[in-house]
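My questions will all concern the structure given below.
The complex appears here without one of its protein chains, the remainder shown in place.
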Amino acid sequence: MKISARNVLPGTVISIVRGPVTTEVTLEIAPGVQIVSTITTTSAASLNIVEGGRAYGIIKASSVMVGTD
Amino acid sequence: MKISARNVLPGTVISIVRGPVTTEVTLEIAPGVQIVSTITTTSAASLNIVEGGRAYGIIKASSVMVGTD
Amino acid sequence: MKISARNVLPGTVISIVRGPVTTEVTLEIAPGVQIVSTITTTSAASLNIVEGGRAYGIIKASSVMVGTD
Amino acid sequence: MKISARNVLPGTVISIVRGPVTTEVTLEIAPGVQIVSTITTTSAASLNIVEGGRAYGIIKASSVMVGTD
Amino acid sequence: MKISARNVLPGTVISIVRGPVTTEVTLEIAPGVQIVSTITTTSAASLNIVEGGRAYGIIKASSVMVGTD
Partner (left out) sequence: MKISARNVLPGTVISIVRGPVTTEVTLEIAPGVQIVSTITTTSAASLNIVEGGRAYGIIKASSVMVGTD
């Protein structure tokens, strides 16, 4: 499936923290660059993500803010 | 200001496409890794972002999905 | 690609309204049930969506609210 | 109250999974078409949603992505 | 309709900026406290919002970040 989300970032799963409803997944998408995601625990189970495995961080452009110093 | 958003990714502004209400900003956050953001045109003006300048892509963890092959 | 978004709803493209940065896409996902999406105009172009074509509406569970009468 | 969210989808509550902070609610909005929502457990309590009851799934258009095969 | 969004803030419409697809609406929700919203231009039209009129800003709790100095 091709998706309209402008940001589809391949990476490696660094950590998975499971809660009863929500699970936090951290990906490394470049050396030293991490992205943290919260998804449902059901999704995490159905995706079969494991620490050390490959995964994508996917983000809709309208969810990305910009900051400057 | 310190912000709860788990993802604050420093990068370089690659392109800016301005519409009447919405502006699209592309950042390079690592060699070959780009992030696209849509913000209001008013925000883009007040941030003084320029192509080639430094900026952050900021994303709340609950806005990040995970995908696998 | 398999995605963590809990809502992947197949449907038919009913209408496409293009703006300079943002495009509005309406899908029919069941008889009489429509879903409206706004994506970047760049995404709409790269997806090659056309009126009458098949497409999915994809929604992260954390973006869905619940209402009652 | 009338709301700007373009997607207000009536349905039936199929399941409710309560966590300490987040609750997952699944609605059937057409035969065989389900929508999953995560809301705060406080909201779920104040809405008095029950399995088998009527409810709406409400989604802002900017939260809907589009995918194609 | 009762809605799960935890934040339903009554206010006065201060300004409306219409684009071809997206419209920006500013509300004053307390003396000197404004909230800016972007909605589809179609929604803005169907809500009949006018400058000086009453309206609510509605925000899902998962869309609110927290910052500290």
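Per-chain numbering from 1; labels A, B, C, D and E assigned in written order.
Going forward, contacts are C-beta pairs under 8 Å (C-beta built on N, C-alpha and C of every residue); 3 or more make two chains touch, one makes a residue touch a chain.
The shown structure was predicted, so the numbers you read here are calculated from the model rather than taken from an experiment.
S.K.: Among A:M1, A:V17 or A:V50, which residue is in contact with the omitted chain in the full complex?
M.R.: Answering carefully, the residue with contact to the hidden chain is A:V17.
S.K.: By the contact criterion defined above, which parts of chain A meet the unshown chain? Give residue numbers in ascending order.
M.R.: Contacting residues on chain A, toward the hidden partner: 17-24, 36, 38, 62-63, 65-69.
S.K.: Determine and list the chain D residues touching the chain excluded from the picture.
M.R.: Residues of chain D in touch with the missing chain: 1-5, 19-22, 40, 42, 60, 62.
S.K.: Would you write out the residues of chain E that touch the absent chain, in ascending order?
M.R.: 5-9, 24-25, 27, 29-31, 33, 35-39, 43-44, 47-49, 53-69
Throughout what follows, only the chains that are shown with their structure count from here on.
S.K.: Would you indicate which option in B-C, A-B or D-E repeats the interface seen between C-E, with over half of the contact pairs matching by residue number?
M.R.: Interface equivalent to C-E: B-C.
S.K.: For chain C versus chain D, what separation do you get between their C-alpha means, in angstrom?
M.R.: 17
S.K.: Measuring centre to centre with CA averages, how many angstrom lie between chain B and chain E?
M.R.: So the centroids are 23 Å from each other.
S.K.: Of all the residues in chain D, which ones touch at least 2 other chains?
M.R.: Expected reply: 5-6, 8, 24, 36-39, 43-44, 47, 56, 58, 60-63, 65-69.
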